[in-house]
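What you see is the complex with one protein chain gone and the rest in place.
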Amino acid sequence: MCGDICVVVETLRGQVAEITYVMLAAGRQLAQGLKTKLTAVLLGQGVQKLADTLGAADRVAVLEHPALAEFNPDAYLTALAAVFAGRTPRVILCGHTAMGTDLACGLARRLKLPVATSCRTFAIEGPDATFAALTCGGKLIAAGRLPDPSCVATVMAGGYKADAGKVAKTPPIETLPVPAGLDAVRTRFKQYIEPPAGDVDIAKQPILVSVGRGVQNKDNIALAEELAKALGGVVSGSRPVIDQVWLPSTRLVGKSGKQVKPKLYLALGISGAPEHAEGMRDAELIVAINRDEKAPIFGFAHFGAAVDVLELIPALTARVKQA
Amino acid sequence: MDIVVLCKFVPDLVEDLEIDASTHLLDRNFLRLMPNELDDHALEEALLLKERHGGTVTVVTVDAGDVDEALYTAAAKGADRVVKIVGEGLDQGLSSQRLAALFAQAAGEWPHDLILTGTQAVDDLDGFAGALVAARLGMPYVGYVTKVASENGAVVARKEYPGGLNADIEIVGQAVLGIQSAEKPPRYVVTSKVMAAMKSVTIEEFEAGDAQADLELPITGMAVPQSAAHAEMIVGSVTEVAEKLAKLLRERGLVA
Partner (left out) sequence: MSVATSYEFLDKVIHATPDGEEIRKCLQCGTCSGVCPYGFAMEYPPRSLIAALRADDFHGVLESDTIWLCVSCFACASVCPVKIPLTRGLLATLKTEMLVGGSIPQELQTALGNSRRYGNSLGESPRKRADWTKDFTVPVPVLAAHKKPVDVLWFVGDYGSYHPRVQQVTRALAKLLFVLDVKFGILGAEENSDGDTQAFTGEWGLFELLARKNTQAMLKYQFAEILTADPHAFNALKHEYPRLGLDRPVKHYAQFLTEHFERLRPLLQNRGPQRVTYHDPCYLGRANDNNLYEEPRQLLRAIPGLDLVEMSHNRALSICCGGGGGGMWLDGFSWEKAHARTTEWRVKEALAAGAQVLAVACPYETPRFEDAVKSTGNEGKLKVKDIVELLVEAVFG
């Protein structure tokens, strides 16, 4: 693994998470540019069969142990630190996700490496590998060098298409020895708490009317509901709207919510922070309304208007009903 | 349960951000700083835990921005002790590594069964303060936490995954938790209580000393994203915009 680009595979309930393929796509680009190998590191219990889905990697290193059956931060960290100890991968990629962000910093610290977070894209510039990361709610892009000889980076969705990381090929598998200490970790997976049942699945809706902080209060959700009804869609929202309990958590679009790809994504009063963008930027048609003409969402929406959402919603509802 | 809450100040995104022409980094001269929103959630969760199980809440922040007001506000909400880390140049924008070095050094000075902080901050680039503090102190870290419970001597952190799924993670012993959102939206405290805290509460000061960052990440520049594909802007009055949008949606077959 010395000099390799290593991707820490993310799985949830026995399935490889989409972010893994984004990392593999990014990792493939880096490996090619740096003329090195791409290794996927797969942790879990009974997960070796998943190696079939990781064909973008040159090889898959598998470590299985009962303590790794479900995500368990301390156990995963202990395992990864042991896997990489004494080796010097060029870059270790973790997801910029609920799991990856639990691991990246601790792993970097244990290996005495710097860590770059929220990276969206990478590039090779002369002898250097560089990254571009989103910061300040997506209002700025920071550029930097991936430090030599080794570092950890977290990868956000959005910079690479997951499909580019999906290759139908079974790579060679290396089984890693079980390191000491996995039975003595201080965290333990207890149980899953299922999402509230019975609500619509926003990931399956062709039309989403999505509301953000700009709708100002719970009352105005009703305006969005009315527009959604007129359009034959449903209402979803960004993090602040869910945190205020204006919409149930099942309606959350973004990194910690659902990834959606509707035919129409109407973003109302949503600024377009990277955490939100991650969940919706693949929608077929994105129309954004935000009074702030500098809002990051206009950077990736197809159509936009810098007008007051609260005025626009009823006006648009009326026009749609006429049609 | 004794809890230390780590709070950092971040650029307020209500203001326009400018890039300094000479350093190519964020121009800090005109920045307005505000407490990191998720740290406010961490404080709320800490106060809820204190209300349920007793113990103390100590809020630690670094001297940058209107930290005194934030600390008095925290005290007025129910924090027992409020601490600011003081030293040279702390308001010049600290890397997460440096911040974690300061926090890790200070946190040990106050009793803590748990250290809570926001999972992330809007300006993180070289790690997350909470996760880095945990690594420095050799404590387990769980992030994306939306609820913390104390059960039979262990802490149970509810961790949020995509799609509304959550998992309960049990932790034995001291831990650092990155809070994604408190169980309830952070409370409001009336201004008169904040004013009263200004008179009655002493902000403890902790010398930054020589806590240095290591493992720093080279940032070569920042830029306002100039996306090649900016949205096609529809201009006009609200009525005109609505009219044009409805037409667009009809053309695309999205409206019957």
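The letters A and B name the chains in turn, as written, and every chain counts its residues from 1.
The definition used in the following text is that contacts are C-beta pairs under 8 Å (C-beta built on N, C-alpha and C of every residue); 3 or more make two chains touch, one makes a residue touch a chain.
Keep in mind that this is a model prediction, so the values were computed, not measured.
One chain is not depicted; across the entire complex it touches A, B. Hidden from this view is one chain, which touches subunit A at 216-222, 244-246, 291, 307-308, 311, 314, 318. As for the chain not pictured, it touches subunit B at residues 14-16, 34, 185, 187-188, 190-196.
One rule holds in what follows: only the chains that are shown with their structure count from here on.
Those residues of subunit B that touch subunit A in the shared complex are 11, 13, 16-17, 19, 26, 96-97, 119-120, 122-128, 131-132, 134-136, 140-144, 156, 158-173, 175, 178, 180-181, 185, 215-225, 227, 229-235, 237-239, 241-243, 245-246, 248-250, 252, 254-256. Looking at the complex, you find that subunit A touches subunit B at residues 12, 70-74, 97-98, 101-102, 104-106, 108-110, 112-118, 130, 133-145, 147, 151, 185-196, 203, 207, 231-232, 243-245, 249-250, 252, 255-259, 263-264, 271, 285-289, 293-294, 296-308, 311-312, 315-316, 318-320, 322-323.
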